[in-house]
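Only a single protein chain was left out; the remaining protein chains are all shown in position.
Chain IDs A and B follow the sequence of writing; residue 1 opens each chain.
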Amino acid sequence: MITIDMRRMLRWGMTAGGVMTFTAAVGMLEAFEDRLLIYPVLSLGYLLLLWFVPVAGYQSSNVAVLEGMEAPPRGLHNVIAGAVTGLVGGVVLALFAIVINAFDLRDVFVPFSLKLVGLLTYGLGVPEGLPYAVLAPAALGLVGGLMHLLPASVRRRVILAVEWVVVVALLEQVFSQILRQIRLEVVADRVFTLKALEWWAALAVAALVAAVAERTRGGFGRMRERLFAGDPRQRTRNSAWMAVLVLVFLIIIPQLLGSLLSEVLANVGLFLLMGLGLNIVVGLAGMLDLGYVAFFAVGAYTVGVLTSPLSPRFTLEWSWWAALPVAILTSALAGLLVGTPVIRMRGDYLAIVTLGFGEIVRILFLSDWLSTTFGGAQGVQNIPGIPLGFTEVSGVGPEGVLYFALFFVLLAAWISWSLQESRIGRAWTALREDETVAAAMGINIVRAKLNAFIVGAILAGFAGALFAAKLGSVFPSSFELLVSIIILVVVIVGGMGNIPGVAVGAVVLIGVLGGPNLPGLLAEFAEFKLLIYGALLVFMMLRKPEGLVPSVRRSRELHADELTQDAWLDKSGTLAEAPGGGRGAG
Amino acid sequence: MRRVGLVSLCLFLVAVGCGEDQMQAGPDDPPSATSAVDPVENGGAAPEGSEFVPGPLGAVEVAPGEEIQIRSVNSITGDVASLGTPNQRGVELALDDYGPVAGRAVSMGTPLDDLCSPDGGQAAAQTVVADPAVVGVIGTTCSAAAVAAAPLISNAGMVMIAPSNTSPALTSDLAGTQGSAYQPGYYRTSHNDLFQGRAVALFVRNHLGFERAAAIHDGDPYTQGLTEAFRAAFEELGGEITTFTAVNKGDTDMIAVLTEVAAGGPQALFFPIFMPEGGFIVQQVGGVAGLEDATLIVSAALLVDNFMELSESEGVYISGPDLRFGSNRNSITGRTAEGLLAEYVASYGEEPSGGYWGHAYDATVMLLSAIDRVAVEVEGTLYIDRMALRNEMDRSSLDGIIGPISCDEYGDCGSQRITVLYNTDPRNIEIGKNNVVFDFAP
Partner (left out) sequence: MTSAAATRLPRRRRPGWVDSFLLAVRIAAIVLLIWGIAGTVVKGINGEGPTGEAWRDLVVAGIAQGAMYGLIALGYSMVYGVLGFINFAHGEVFMSGGMVGFFVANYLWDIRFWDTNFVLSILLVLASSILASTLVAVIVERVAYRPLRDAPRLIPLITSIGISFFLQYTFAGLFGVAVKNYPPPPDYLRARIGFLDLEIEGTKLAVIVVAVVTMVALYLFVEKTRTGRSIRAVAEDKEIAALMGINVDRTIVATFAVGGAMAGVAGTLWALLFRGVSFITGFLPGIKAFTAAVLGGIGNLGGAMAGGVLLGLFEGVGPQLVLAGFGIPGVSQLKDVVAFTALVLVLIFKPSGLFGERLAAEDRA
């Protein structure tokens, strides 16, 4: 069994070289070279350049062990394979450096500058730096190969430690802010230099994570078992307590984060609200709506037009509370109007028609024709905040907006959860699985579809109403097609059909990477945000189409084959565990 | 489940209560106090005694050895980066030139991005106001971002000086009416669109002697506002706007819109839009019957190489802020316009890609010198009274790179000079960039 698969190593090596060359060629190395992660040794640019090499070094000799198979022996050949893989990748990268050094290609390829050559050769230039350009990936590949020699538990800890160090360094803002908020400025100032983690602090974080990792491993599972086992009454009480705990946590969060991070989280909340709505339409009822932003726009414009003293046509100056029901009504109506014509359409037709509706709504709000009502390109300005007792909740105090957003999110989550478990929810699921069969089973297709559209529209209308009060002005540019697509990505990356999944998707994508027109915690990524979005989306679809936090049902559907296969390999041969024939959704 | 819902509602209400308390207790967050206090009577009340008494907006304390904090909020990514990046660099150059303020170094912090949108502007402003040590902001690049950013920054007692906002809503209509988005802490060194609209109208009506003109915008708040200003001014001058219409960003086939315009038989066509739509219009206008001889006028948004190099852009007029800085000299730093441009090229290795670097430079100098004049040092700690700073900004008067700078009561501080350029040779666009055929000063 101990053979060195040359072709496999070459393939992984070329892939690693390709990833590195790509990162450098689109300008990511140069753009992120200034952002230090670990002071003074590692910048974000080099992390992005090199991260894939150890992965490839590990994978190049990794043999998938299915149940019932014997694990192949590990040894020196793994290390050699890793090193060779890295070496191949390094050679590709060095060739790339030689090419940009030799030919002036800047007229065509903007990032191919001599500065890039300098970065690729670690400041030494061609040819002095070339050995380093080759050897650095080789060494990292070797590290990847070495991982095979570690026992599984140690390997897991090392990987976890590395991941955490990167996360802490990347999210410096969050960690230093929390430290400051609990009056530990001293620690924050010592640990972070120039937004980067000090090298000794990085080691400390790694050590801490590695030490803690083993203790809590499986802890969540055990906790869950303890919480949700036992008699039903106990279980209800436990979940109530859990809910209270979560709530208390959510209430403390804004106080802990300060206004800046609250702003980020408030935006997450808005997108989560829309994500929950779209989750009903796409995730539960299986209708691909690419114009979801239209309902968000209708909600925001309704509130804007009714409350603003500068509303072009009306001088109502209603309070937000009075405008909210109207906003809900108008967005529900919009849901009905969009929903009715598309009821008879399926799949792809529905996608393009809803997309068209989204654009129609945006252009109408933008148009000179209706500008006497909606303000056209100048939007509606001076929208007051949400009056609440003696104060006013608006974008000036994002903590207040965050509480509102959290409240609506909880409400929306509760609504969608109840709906999901109700008769309507089962109708949606049936609809998603097979419309014809669902109709044959006596489900009223028209009503089920319209229900989904209207509930989804209302949630987006809520988000829009909140958005208008938060921003204090609405412009048509906030409602572009991209917003619809990003919400869809949030739902899908998080885990379609699953509420916690959507929440995770919103936090990771909107909070960390940033939404359309919104900076996330990693504001540095600005120009490359959508590149990363795209890559992430493709990667998720290929590797984990059920999302980060999958719903059990979808996961089963999408991995039915593998489950069947595993069960077949299983010596006991209990086929009962594999739910068969789940395919054909969507 | 219903009980959980109830509990959550209660907790929510409690939580909002906490939020309120905190908001009210915030040290430098006096809600709407700004409008209640007459600046002249209460501002600048920095007593000479041993204790510093802050004015109604509070004061920034700079402890011994600490730096004075200002921020730059500009569009530094996306399409508008060509405009915002030079703004940010103008701030950096001004900080270097000015040197220490009241004996302290000044820090610009991490450059922030306004993303040229209200959402982005608000998020950036949130970052700024989260740090109470910040005295003032240079930004934003785009008016739409300023509309959302200015209330936050102004309410926090800070000042913001925009180098390239031009929307009248942010200051005034030039006739004494406050703009809808006006904030007391807002200033700008860029011109007000109303001046450019009037300048273009004068150019078309009086200089070219035309009676009939059409205007096209692209749904951007900037282009729409400017065409609107042009329409008003042109009609006031007795001209007739034959068609006022719009294209969408992303449109390519301009035949339809040009046919719509041609039906009115205009002599001139004003379309202050961006690339690539502006390029499509000049390329396709020749093929539309009735517009072959129309005079085309664009704005500084198309003062870019890839537009001016188009062979069809020969004979196009380009209106915009007066960039003939000539021998202008900033009276505070002593830097000349040529010297600043040379320094820019030396520092960043390229010519500025946008026209507002001088405005950003002057804005920064204006802020720093105002801080210099109001800062009071008491026992080693430097105090900068926020109200006093605003009053000092109102009184600012200097000669800048862009010409004379002094603020009106709504924060319009720029020189308001507008020029019209004439692109004569797409093969050598430097000629066109300096070929001023009309200029306007209020």
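As a convention for this text, a residue touches a chain if its C-beta (ideal position, glycine included) is under 8 Å from a C-beta of that chain, and two chains touch if they have at least 3 such contacts.
Treat the numbers as computed from the prediction; the structure is a model and nothing was measured.
Novice: Using the contact definition given at the top, list the shown chains touched by the missing chain.
Specialist: Per the touch rule above, the missing chain touches A, B.
Novice: Just name the one of A:187, A:536 or A:549 that touches the chain not displayed here.
Specialist: A:536
Novice: Of the residues A:72, A:111, A:125 or A:387, I need the one that contacts the missing chain.
Specialist: Considering the complete complex, A:111 is the one touching the chain left out.
Novice: Taking the full complex into account, find the residue in A:95, A:244, A:316 or A:345 that is in contact with the omitted chain.
Specialist: A:345
Novice: Looking at A:192, A:271, A:320 or A:357, which residue reaches the missing chain?
Specialist: A:357
Novice: Residues on chain A that touch the omitted chain in the whole complex?
Specialist: Looking at chain A, the ones touching the missing chain are residues 22, 25-28, 108-111, 282, 286, 288, 340-341, 343-349, 351-353, 355-357, 359-360, 363-364, 366-369, 435-436, 439-440, 444-446, 481, 485, 488-489, 492, 527-528, 530-531, 533-538, 540-542, 545, 557-558, 583-586.
Novice: Just checking the interface: what residues of chain B touch the absent partner chain?
Specialist: 78-79, 219, 244-248, 250-253, 255-257, 259-260, 262-263, 275-276, 279-280, 283, 287-290, 306, 309-312
One rule holds for everything that comes next: only the chains that are shown with their structure count from here on.
Novice: Could you put a whole-Å number on the gap between the CA centroids of chain A and chain B?
Specialist: 34
Novice: Which residues, counting only chain B, touch chain A once they are in their complex?
Specialist: 1, 3-5, 7-9, 11-12, 14-16, 18-20, 22-24, 31, 77-78, 110, 113, 115, 117-120, 122-124, 126-127, 129-130, 144, 147-148, 151-152, 155, 169, 180-181, 217, 219-221, 223-225, 244-246, 248
Novice: Applying the document's contact rule, which stretches of chain A touch chain B when the two form their complex?
Specialist: 195, 239-240, 243-244, 247-248, 251, 254-255, 258-260, 263-264, 267, 310, 363, 366-368, 376-379, 381-382, 388-391, 393, 395-400, 403-404, 406-407, 410-411, 414, 418, 470-473, 475-478, 517-519, 523, 526-527
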